[in-house]
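Only one protein chain is missing; all other protein chains are in place.
For subunit A:
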Amino acid sequence: MKDTTDTNESDRKAWMSLIAKAPPGRVSALLDAAMTRPDFTWLRAPETGSVMVRGRAGGTGAPFNLGEMTVTRCALTLDGGALGHGYVQGRGKADAEAAALVDALMQTGAADDLRARVLAPLEADMQQARAARAAKAAATKVDFFTMVRGED
């Protein structure tokens, strides 16, 4: 079922990665605010499974199995033929469906609209969340100073 659309691969990788990490319900809400959902046919109905996450000994050495995480995936085709894949973290079947719809629609004429109304807000949410944590971490950064000694 290898996909053969000529969408730019790195572009698609970027939006799928962004959608996979979105909080539950967020992609659905943005998609529904942007448009009425198109009709589609399931190629693979949403299913929840696991992915074994790997780390490396010493951070950079040989890989080892760290433990699994839950992932939900699905695949669908729009009536126009565009094929969408959804992979999201967690067990949200509705989230996987919304992810696959956005993936498919991004390969159609709706791409610019969705980029502005779904992907851009998701990206902004993520940047904001990351910046807020980084700012809190920065506030706990130690500023060392040397005590003035008495011999001067």
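The rule we apply is simple: a contact is a pair of C-beta atoms (placed from the backbone, for glycine too) under 8 Å apart; a residue touches a chain by one contact, two chains touch by 3 or more; residues count from 1.
The criterion applied here is as follows: contacts and distances are computed from a predicted model.
Student: According to UniProt, what is the chain that's been left out of this complex called? Choose from "Methionine ABC transporter ATP-binding protein", "Carbon-phosphorus lyase complex subunit PhnI", "NADH-quinone oxidoreductase subunit K" or "4Fe-4S ferredoxin".
Tutor: For the chain not displayed, UniProt's protein name is "Carbon-phosphorus lyase complex subunit PhnI".
Student: Which parts of subunit A face the unshown chain closely enough to count as touching?
Tutor: On the subunit A side, contact with the omitted chain comes from 1-3, 9, 12-13, 16-17, 20-21, 47-71, 73, 75, 85, 87-91, 130-142, 144.
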